[in-house]
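A quick write-up on the structure given underneath.
A protein chain is absent from this complex, but the other protein chains hold their places.
Chain nomenclature is as follows: A and B, assigned in order of appearance, with residue numbering initiated at 1 for each chain independently.
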Amino acid sequence: MKNEEKNYLLTIKDLVVHFHTLEGIVRALEGVSLHLEQGKTLGLVGESGCGKSVTAHSILRLLPPKLCKIKGGEILFRQRDSAEPIDLAKVDPQSDLIRSIRGHEIAMIFQEPMTSLAPIYTVGDQIMEAIMLHRQVSPEQARESAMEMLKAVALAENVVDEYPYRLSGGQRQRAMTAMALSCNPSLLIADEPTTALDVTIQAQILELLMSLQKEFNMAILMITHNLGVIAEMADEVAVMYLGRVVESGAIEQVLGNPLHPYTIGLLKSLPKMGDQTNRRLAPIPGSVPDPLAKVEGCPFHLRCPVYKQKGCDGKELPSVVEPEPGHLVRCVLYY
Amino acid sequence: MQDFKGTAQRITDLYNQQDLSDESIAQQMLQSEQTAEATSQWRLMWRKFKRNRTAVIGGVVVLLFYLTALFGDFVAPYSLEDRMTQYSYLPPQKIRFIADGRFQPHVYGLKSGRDPLTLQRTYVPDPEHKIPIRFFVEGSPYKLMGLFPTNRHLFGVEEGIVSILGTDGQGRDMFSRIIKGSQISLTVGLVGVALSLLIGAVLGVASGYYGGWVDNLVQRGIEIVRSFPPIPLWMALTAALPQHWPPLLTYFVITVILSLIGWTWLARQLRGKVLAIREEDFIMAARLAGASDRWIIFRHLIPATFSHIVVISTLSMPSMILAESSLSFLGLGIRPPLTSWGVLLKQAQNTQVLLLYPWLMIPGFFVAISILAFNFMGDGLRDAADPYTV
Partner (left out) sequence: MTEDTIILEVNKLTKHFPIYRGFLRKVVGSVQALNDVSFSVKKQETLGIVGESGCGKTTLARVMLRAYEPTSGEVLFNQDGEMINVFSLKKAELKRLRRNIQIIFQDPLSSLNPRKTVLEIIGEPLLIHGVAHGQELKSRVCELLKMVGLSVNHLDRYPNAFSGGQRQRIAIARALALQPQVVLCDEPVSALDVSIQAQIINLLQDLQKDLGLTYLFISHDLSVVEHISDRVAVMYLGSIVELAPSSPLYQRPRHPYTEALLSATPTIDPATRKKRIILPGELPNPSNPPPGCKFHTRCTYAQDVCKTTVPAWEEISPGHWTACHRAKELELRGVGELKSSG
């Protein structure tokens, strides 16, 4: 395929991740494939429990090592000054290599910044630490850069000496972003960065991320369950269901012309603002199966209206097809 | 080429035409049903508890101890006051299992003599003289569980002596005395915890639920009680007990004294729990449905704290057992003819005895084991008690 030839920054191929819990095996990822170009934004959407966070954590190898196994697949990441991409799925999660990538080339921001900011150090100290970990600079220079970063995320200079608990939710998310961007990463993973925030603050953060992306020319993997946020932020989007990508493509393709029954259902479930017809919502029936249950065949068939109307037997796992260039869908109806 | 747009449109239409009547929704719910069975709180707790190996071992040990205490007179080969003066300070005997090539538990008979230097009595096992250990033998009479008169014992010998943990200076079998002692040591804990539960649960739940001045009063009360150092306080209280009181009454009063101090910890723990549960929406929902305080306390709060009461009681058992042992050891608690582990340990008070007859310290080992077992079990219960926070 010609897609392969492109120089993607990040390519995930058929990633399979299982959790071995006491209750049984949770098949969190069952073959996820994604790719992300330098400087672009890829949105990852799906309902709670579909594996968005697990995908993100696999890239940085942050998953609990005892509980969780990468069963297969590749995570190809192109490092800054090397021609050949490395496979992060094969890297030892304790190795120096992954440590030098974390925070330096790939940074991450989380939904609740409080959990990733240490409560007993000032914001400035934490940013300085992040800088000095990856760059050979003196504390004075590090503090200088920390101030600069805080300015870039539109925080007042005195925040440098504040403790995280003294900041509001929006300020904390900004501080977290400043810390993540302090080493100028080429990929930023944002896991529900605005879910805990109010819409007006969310708008501020999204605006900030977009302007920083231009300034630093970084790629963003934007994880959220809010399709609106994706629509405004992303260039490409991948829709996940039960550990699989069921549809992906350019944002106009997927949201403007959805193909997979799940994507169509998601869009039909959303009330549209300013839509005066007051049409009744057409939700997806049922709910996501238990994480311990193994769904055979098409992951979506239990809730799919086509399957219900006997338009598809749901038994086989559909392969991915490409009805229009760049627009991939995993559904037998498009064979 | 444009065909896929038609397909997408068809799917959209299917969504719009869905039968969304209540009947069909219920049907769909059943189809995408999760396999979770109806699991009650206790089942969930048990499942979690089972997984904790040390907790289960602790639980089994505790259970064994109580069973032994319950059937103490049966399990012990001798009664509390059986004195075999010719065998005083006998070290623990070795039990042998094979005699004449077949399974026959037995002990050797003893020849006693005197050490010519120290004039200590010494015992020499005589391999020629095998005394078989018999099961369900007749011995001194007793009432099983205080009810059924009988004279059968789990094991015993027809001649000589069987003393697996040795004897004391008056020739009383330590094993039998430890078992009899456990009856008191273990029940002081039970009764004490039950009493402190009564005080602690009422005050703890009330202070958590009502807050305000009730809470203030209870909390200050707890602080006052806790600001006394416990051992001198116990000593003062027990020393005040008249010497002529019958031992049984002393025993009872001592449990009351222990619980008068023990309840504070319990009340604190429960109050914290109630404070947390009080904020849950389901309490608010009940209130807004018109439920009275009494309804909420008895239908929601108490059942919700019940598992914690179990945990807290288990975890406060060790301190009760320890307290009783220390008091009796100091001679302030249980007094002979009643026997507890603390009373038994009192015999091992001086170093000379310790050096010469180290087996008199074995009751201390039992204290330690029971405390460890309770702690292991309590920790397991605590981890299992909140089956909803996983």
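What we mean here is this: a contact is a pair of C-beta atoms (placed from the backbone, for glycine too) under 8 Å apart; a residue touches a chain by one contact, two chains touch by 3 or more.
None of these values were measured; they are calculated from a predicted model.
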Given A:Q79, A:N184 or A:N226, the one touching the chain that is not displayed: A:N226
Chain not shown: contacting residue from A:S48, A:S82 or A:S138: A:S48
Full-complex contact with the absent chain, from B:M145, B:A285, B:L354 or B:A368: B:A285
Contact residue for the chain not shown (choose from A:S145, A:S186, A:Q202 or A:S248): A:Q202
Missing-partner contacts on subunit A, residue numbers: 47-48, 168, 170-171, 198-204, 206-207, 225-232, 251-252, 255-256, 265-274, 276, 278, 280-285, 287-288
Subunit B residues that touch the omitted chain in the full complex: 20, 22, 25-26, 29-30, 34, 36-41, 44, 280-282, 284-291, 295, 299-300, 303-304, 388
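Basically, only the chains that are shown with their structure count from here on.
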Subunit B residues touching subunit A - in the complex, by the definition given at the top: 4-5, 7-8, 10-12, 14-16, 18, 25, 28-29, 31-32, 34-36, 51
Footprint of subunit B on subunit A - complex, ascending: 22, 257-259, 261, 264-265, 268, 282, 284-287, 289-290, 292-293, 302-303, 305-306, 308-309, 311, 323-324, 333-334
